[in-house]
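Every protein chain except one is present and positioned as in the full complex.
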Amino acid sequence: MSQFVFDPTKVMDIDFTQRTQYLEGLEAIKAAHKVLKEIAFTPSLPDKGYTNRTLYVNVGTLEVKEKPVTQQMKDVFIGGRGFGLWHLWNAVKPTTRWNDPENEIIISPGPVAGITQYAGTGKSLVVSLSPQTDIPIDSNVGGYFGPLLKFSGFDALEIQGKSDRDLIVFIDGQKGIIRIEEAPEEPVDSHVLAEVLTHMYAENEADRVNISVVCTGAAAEHSLIGMLNFSWWDLRRGCIRLKQAGRGGIGTVFRNKRIRALVCRGPQVKGDLNHVADYETIAKTGVKYHKEIRENDPHQCMMRRNGTAHIVEIMDAYDLLPTHNFQYGSHPDTHKIDSQYWQSRCTQQTVDGCWYGCSMACAKGADGLEVKTGPYKGHTVTVDGPEYENAAGLGSNCGVFDPDYLLELNFYCDTYGICTITYGTLTAFVMECYQRGILNKERTGGLEMNWGNAEADLEMMHQMARGEGFGLIAGQGVKKMKEHFIKHGWGDPQLINDIGMENKGLEYSQYMSKESLAQQGGYALTNKGPQHDEAWLIFMDMVNKQIPTFEDKAEALYYFPLFRTWFGLNGFCKLPWNDVVPSDNAKQPEAHKIPEHVQNYVDIFSATTGIKIDKDELIVQSARVYNFQRIFNIRMGKGLRKDDHAPFRALGPVTTEEYLSRQERYDKQIADEMGLDPTAMSLEEKMAAHRKWRQGRYEQLTDAVYKRRGWTPNGVPTLERLKELGLDVFPEVVDVVKLHL
Amino acid sequence: MRQLRIDLSKCDAGRATCQHECESSCAEKVFKLNDPAMAALHIRELADGSGQAVLCDQCGDCVVVCPTEALSRNKLGVVVIDKKVCVGCYMCMGFCEKEIFERNPQWTEPYKCISCGICVKACPHAALEMVDVPQPPYRIL
Partner (left out) sequence: MIHVNGDAMEWKEGLTVREVLVRRNFRFPLLIITVDGELVQPKAYETTTIPDAADVQVVHMMSGG
């Protein structure tokens, strides 16, 4: 069979309403709050998707003010990630670093966000200068905060400054109050804090759905890989749920500013709060899409049963599941963590959308987890049923195939406030260093970081949360660990650099790009660093062989990053685009782009804002922001060709074991592609030939992509490209480019 | 659980001897809408002259997918909507296999049959009836 069949009788019998509660100390915690500032504002609802106001809060000076959202901002930057980047650009200097007070965290939902009729329309985009990369990072996150912020009256929340005490910023969109409160007694970790604050700020039980909390956890304070949790109230379970703005360390910035939490209390949500230009079109498109999910999801991806974990076994079958720090692409134990297991482990008889109207409902939850280690040992908790990235990153990539430990790792990443993808990749690196003698028990302070040692893995995470031991070093991320290990002479620098999977300072997410040149570019030729949300081209390139030439690959690396950027401008989720397809999709021209869904997006944008666009204008909208972000990177000292290089593990086999595991493929390439005779070569010679060939191809790809994107061979957007996009109206932007031409 | 049933051998399907009183009474009396097309049931005439009925059987699928618990069963087991908490996401509309839900451009909340029996009384041919049947088990959707 091509796919597992869902069997409802196999779903474990777990009471999804039972878990450890943390409300006992609530009154005392609340009593310790001290109001530092309170101001009134006039709540307002959006008009055609925009409220036309930004809320600026300086947590250092306690300044709170409203700023207008200008027509130019809407025309050029649309919203969401675009607004975030624009505010950040204006806030920082080229010398600003993540922990300077002028660094900001901007949260903006985008004009479409908050409609309830189409799947995946509740996203917030978070932008900040990253502690890991020193350039802007952007993260697309679910939960109710963004829509509730907008329905309170703001298209974006801009947070600047640094406090000297722990704070909560409370935005009450029902009463029209913004309050900064000192919060000295708050619990630290997210699953406790979000629950306590939801109960504290809701005026009654029915009000809980109107509260969303943004917070992080203990490990964000002691590492550079902190993430932000965005909550929503899960009615059926009767508990808070969390979605993560994971990549790049925004949670670290948050705690560096001494923010404990942001709390928004919005008005009760109704179907038309976004006051869209053409409600009928959105309603019809939404119903059509829900029907498509009902009819097709059960025999396509089964997102409603598995979430994104449905591809665990698929990646394994295609030799693409990152295993043992991206050395191999499959493992005999994968069946223990495949989707058949997760669909029996996750609660199935509930509603798992991270915003209203998401019929794709991938936010699966695993209830009734008994925690075995750490400060919550013995507690019963609800944790997200692992997304693919977590199953692969915390699981196969570290050799952990015990599903309970995997859930526990996932739980602690979430509640401690660290990015699961980053943690997975950096732990895989630590484990490989341990295997190869770069690390040993002495250097790790006693942690035996063998493949699959989940207890040591968890202990490293607890150390990160306590701010001690080897956990502190690991929490600096792969890039800084590489520097540290090399400085101490712990191993061959080239090997360390080859196997440490980071680019621009950000860890790779969980796909194997070795055998797909296009995906190598999809990872390293990105704005924020190697995250698959710009382009996922492995099937197109390596399996379908649809994009054989450099120009074909460059075209894909032009179109898809721009197409996917657009989701972040508007507050869309990417999954509903391609994790279900219409029944007649195969008959459409350019079927791989899923034309009917692209048209849905065009229609929804037009119907929300009243601005008619088509699918080409959609790409132009993204291109403005994408190129602006590239120039922002250059302004901050990155974003040139040298910063787009990939570690060799992402391009090809680093070690003899890796070579031998795919010897047939690699030898054939030597004969067919390089015109050499592999039988006359030693293993070392063959590996050297591959390195040269693969690096050469990557450079050729880079040339082709830069050309297609309208960039110079050094990766700088040209003045013509700026004019074409209308970015030449910003003299500062032009100045950055001119310095590099 | 109260369920609306039809005997298609009695129903005239609107050929000559009835005015679709079922639909007009539902639209007017239950939902105060002056348009039989807005009723929560539909009786259609097929090309071969036979009738086809679109009736809610109170299966409860829409209750399963509703994110706000706006849909629930009342004491009689009938699926009813609480407009106060409905957020107009229309997942109920998309997931109802019988396509019962109607939407009126004036409201963001959809509506559905409440097994009230007004149509039963209105039908001149006594084709409709209310029956009491066991509630079907909860489905995973």
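Quick notes on this one:
Letters A and B mark the chains in the order given here, with residues in each chain numbered from 1 onward.
The criterion applied here is as follows: a residue touches a chain if its C-beta (ideal position, glycine included) is under 8 Å from a C-beta of that chain, and two chains touch if they have at least 3 such contacts.
Predicted, not measured: the structure shown is a model, and the values here were computed from it.
Counted over the whole complex, the shown chains touched by the missing one are A. Residue in contact with the omitted chain (choice from A:Val543, A:Ala671 or A:Ala688): A:Val543.
Looking at A:Ile314, A:Val620, A:Leu719 or A:Val734, the residue that reaches the missing chain in the full complex is A:Ile314. Across A:Lys67, A:Arg436 or A:His592, the residue that sits in touch with the chain not pictured is A:His592.
Across the entire complex, the residue among A:His299, A:Lys441, A:Lys615 or A:Lys692 in touch with the chain not shown is A:His299.
Take subunit A: the residues that touch the chain left off the picture are 2-3, 299-301, 308, 311, 313-314, 317-318, 387-389, 509-511, 532-533, 536-540, 543-546, 574, 578-579, 581, 585-587, 591-592, 594.
The rule is simple: only the chains that are shown with their structure count from here on.
Put simply, subunit B touches subunit A in their complex at residues 64-69, 85-91, 93-95, 97, 103, 105, 108-109, 138, 140-141.
Put simply, subunit A touches subunit B in their complex at residues 6, 8, 11, 116-117, 206, 209, 235-236, 268-272, 279-280, 283, 286-291, 293-294, 304, 348-349, 351, 353, 356-357, 359.
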